[in-house]
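Only a single protein chain was left out; the remaining protein chains are all shown in position.
Chains here go by letter, A, B and C, matching the order in which they are written, and residues are numbered from 1 within each.
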Amino acid sequence: MPTLTYRDALRAAMADEMERDESVVLLGEDIGVYGGTHLITNGLLDRFGPKRVIDTPIAEGGFVGAAIGMAMLGLRPIVEMMTWNFSFQAADQLIQNAAKIRYFSGGQVSVPLVVRGPNGGGVQLSAQHTHSLEGFYGHFPGLKVVAPATPYDVKGMMLTAIRDPNPVLFLEAGALYGTKGEVPEGDYTVPFGKVRVAREGNDVSLISYGRQVNMLLHVAEQLAEEGIDAEVIDLRSIRPFDAEGIIASVKKTHRAVVVQEQWRLFSVASEVAAIIQEQAFDDLDAPVERVSGAEVPAPYARNLERAAFPSENQISDAVRRVLYR
Amino acid sequence: MPTLTYRDALRAAMADEMERDESVVLLGEDIGVYGGTHLITNGLLDRFGPKRVIDTPIAEGGFVGAAIGMAMLGLRPIVEMMTWNFSFQAADQLIQNAAKIRYFSGGQVSVPLVVRGPNGGGVQLSAQHTHSLEGFYGHFPGLKVVAPATPYDVKGMMLTAIRDPNPVLFLEAGALYGTKGEVPEGDYTVPFGKVRVAREGNDVSLISYGRQVNMLLHVAEQLAEEGIDAEVIDLRSIRPFDAEGIIASVKKTHRAVVVQEQWRLFSVASEVAAIIQEQAFDDLDAPVERVSGAEVPAPYARNLERAAFPSENQISDAVRRVLYR
Amino acid sequence: MAVTTASKTTRSRPSPKSRGTKDEPTLSTKHLLELYRKMVTIRIFEEACQRAFREGKIGGYLHLYIGQEAVATGFLDYYRPGDRIITAYRDHAHALLLGADPKAVMAELFGKGTGLVKGKGGSMHLFSVDQGLMGGYGIVGGHIALGVGMAYAQAYQGQPNIVQLYFGDGAIHNGGFHEATNLSGLWGKEKLNPCLFILENNHYGMGTSVERATAMTDLGAKFDSYGIEHEKVDGMDIEAVIACAKRATERVRKSGAPYAIEVNTYRTVPHGAADFIERYRTKEEVQQWRKRDPIGLLEQKLLDHDRADEEQLAKIRDEAKAIVDEAVQFAEESPEPSLDELTTDVYVD
Partner (left out) sequence: MAVTTASKTTRSRPSPKSRGTKDEPTLSTKHLLELYRKMVTIRIFEEACQRAFREGKIGGYLHLYIGQEAVATGFLDYYRPGDRIITAYRDHAHALLLGADPKAVMAELFGKGTGLVKGKGGSMHLFSVDQGLMGGYGIVGGHIALGVGMAYAQAYQGQPNIVQLYFGDGAIHNGGFHEATNLSGLWGKEKLNPCLFILENNHYGMGTSVERATAMTDLGAKFDSYGIEHEKVDGMDIEAVIACAKRATERVRKSGAPYAIEVNTYRTVPHGAADFIERYRTKEEVQQWRKRDPIGLLEQKLLDHDRADEEQLAKIRDEAKAIVDEAVQFAEESPEPSLDELTTDVYVD
């Protein structure tokens, strides 16, 4: 199987579907002439022309709203958020329109929209440019929210997203754009709502999504040396939320550590812990541990930023705690 | 002690503080000439004049942003969100500026801002006008988020909010504006970050905030007839989040039911359940139960809306489950 | 608020001195009577809503179109199959004019399962997609970008259709207006935005007058910032609206580019059916505008120029009343939505 970067796999999915389906159009800031600030859309303007690769002014609310209108008439727009940090300016459109129009129209319209872009931190972008918004948007029924962690998944999930008749928020891990992995050529899809067992294990379930999954795999290797056999669960999709997949793992391991870059309060990890104690209460041998971002806006300085995000040590310490070691 | 409505107690707090402190100004849509669409600011324009009671155009992002700028120079603006449903248009200002400026300025500025208004549903306003956003905003460090449930608290907490040097999102339960309660005259404050034990009990902790607290008190009375002695905890403040207060109650009752109007995923109830299993794991005799709003945009029809929100039956059933009755 | 019943309507006819109807009508009698029937039906429908709201049969927010009937009636006279209509929450008239069954519209307001959107949306969210109504929306400024996107899609798909995008004077100060109209102007340069902006300037956003919302009160001129040409029209004179609508819709259809109309109109009822105090405007002001009531003016014109007699008009009003009464009865008798409906239409599965 060919190996591709996360970036190229993402581009391949969009380009392939644009070849197949005239109704797919791209909108966003500097996605055309500039080539995309993260080069995700590089070359697509030349291939598909300005009617389908639409450079927009800096008006997130406006072009997301316009894309919703396009989707209501049967186009399949893919909107690039240059980064998800700018999506707060489009929150009204995403939450009040995209998520709800189907419902308050009594099912008369659908909104086959994809909004995608990088999120998460790690490169010193500081407070306004560092957010992990899976839980923030995942709260709203009517939206689907996914967070692929591998080149394989990003292609398969993007194809699923474009073909999904519902609005999909596609939160990419910007830090992973350059990472490589095996990616089949041609058409394949990865369904939403099913976790991925990234590593099988019996002693503890390490649960996360996006870029932390790689960190968990690395921690799992280290733990193996201590004789701890960790299972790594990649949530993949935040809404729909695969409680079953999580519970299946915990019923096997009886212990769980949930890791996320986002803040702890009212977050994805809160839900994972809540669901586990709800549905696997008697199987739990220890409280579910959470390792989250520090409860501060993201700092700029390298050392502070490092301290603000989950570290491998924090994770392995949490693992030892749930194993009472 | 005089009895006041929630509405009048709220107005009294703002008016009293405006008398005391020249730096307090009000901004919002139709808060002046119109008297406030919920009459919260009724009469204040005549008392304090148009420089301090500022009617704004329909530009939530603009006037919240302006209020942040005012606060940075030492004013103490209180912004009315006609309803919190409109705050998505100001989400960028609240999350990117109000919450973070102090941090990314290295502590050089503070933002003594209050943004207040009704939230929650129950009067058939349907999908775009029915949200309970405590968890949504509570996720962000730098903000304080509170949700008073009684006339006594709404006055005491508003005074705390105005005097707080940090941005405070004050989420009122619109459905409670007309409810009456004892409210001391003059100056008193209710601190943030401490739960209120609305009813003492030993068998189970019923935990919520805002308008559901009254429902819980009513359910508790009914349960008493079944010989179930329920404690009712009013969270009062969502960030800061009083884990201690919650844990203290659960260590006594060993059982908890969390109730909220907002959606279940990534919510306040998720966090309450997560915290309890984290900090009171061995004290729990049953999984924490959650009763939340249905995972749908709010419907208009009366019967559908009723079905979309937590009911007394759902709550008492949950109580019986945690008591294995 | 004094409810103008259908019969009272005639009384709100202007007194000779204030007559604006000297010149011959330009439209055929048939056409004029048809427009009269439409406007009267809307008026009577809205008045029935008002009563039902008072009786607690309609919940939530209810925004009536009373006083503004000539606007949608005129512009939608140039609706062509395939055109898309989008507006805010003051949307009953648009649905009725596009041919939605008054029974289904009223049932929606009553929150019944037979409602236009199954009782899920209520007054603010009327949709009749097959008839071109892409919705009523409740967030000020929020629907404008949607209309601009629809216009792009129509052009992209090579349809000969346009979007009629209605919004209020209060929405023009919202960032949503600015961002969307700028996109429309930009895309219009490539003939990719056949969008007709219809700014219903009824002089107030809730209780805030235009003068208290902006330092630049020539609202139509705000389209200059986006390279979108515009004109103004008297929204109380149905013939003026018709003439404007004809030109404007043809222009947009031909050019594929946006165009804007500032309609000078007035709501002679409170902002919402729940409002009663109106400190923000005087009774006199409302009275003055009532003299230019679009239905009253048309009646005057029809009578002055012997295009119709009292009897004909009364008959039309009675027919309209019958339709509305039937709609109310249907709504009353319709069942609530089934509880299964709670969880449907959240996602397309």
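The criterion applied here is as follows: contacts are C-beta pairs under 8 Å (C-beta built on N, C-alpha and C of every residue); 3 or more make two chains touch, one makes a residue touch a chain.
Since the structure is predicted, the reported quantities are computational estimates derived from the model, not experimental observations.
> Taking the whole complex into account, name the chains on display that the unshown chain touches.
Its contacts among the visible chains are A, B, C.
> One chain isn't shown here. Among B:I40, B:A67, B:A173 or B:A298, which residue touches it?
Residue touching the chain left out of view: B:A67.
> Identify the residue among C:K189, C:K254, C:R279 or C:K315 that touches the chain left out of the display.
Among C:K189, C:K254, C:R279 or C:K315, only C:K189 touches the chain that is not shown.
> In the complete assembly, which of C:Y61, C:Y166, C:Y226 or C:F330 touches the absent chain?
Checking each option in C:Y61, C:Y166, C:Y226 or C:F330, the one touching the absent chain turns out to be C:Y226.
> List the residues of chain B that touch the chain left out of this view.
25, 50-51, 56-57, 59, 61-75, 77, 92-93, 96-97, 101-110, 141-142, 144, 165-166
> Hey, which chain A residues sit against the chain that's not shown?
Touching the chain left out of view, chain A contributes residues 29-30, 33-35, 37, 55, 57-59, 61-62, 85-86, 88-89, 123-129, 294-297, 299-304, 307-308.
> Touching the absent chain: which residues on chain C qualify?
These residues touch the chain not displayed: 173-179, 182, 185-186, 188-189, 212-216, 221-222, 224-228.
The rule we apply is simple: only the chains that are shown with their structure count from here on.
> By mean C-alpha position, what chain is farthest away from chain C?
Using the mean of the C-alpha atoms as each chain's centre, the farthest one from chain C is A.
> Hey, how far is the Cα centre of chain A from the one of chain C, in Å?
Here the centre of chain C sits 42 Å away from the centre of chain A.
> From the mean C-alpha coordinate of chain B to that of chain C, what's the distance rounded to whole Å?
37
> Give me the residues of chain B that touch two or more other chains.
Where chain B meets two or more other chains at a single residue, that happens at 61, 85, 88-89, 126-128, 295-297, 299-300.
> What are the residue numbers in chain C that touch two or more other chains?
Within chain C, residues 115, 119-121, 125, 137, 139, 142, 175-176, 346 contact more than one other chain.
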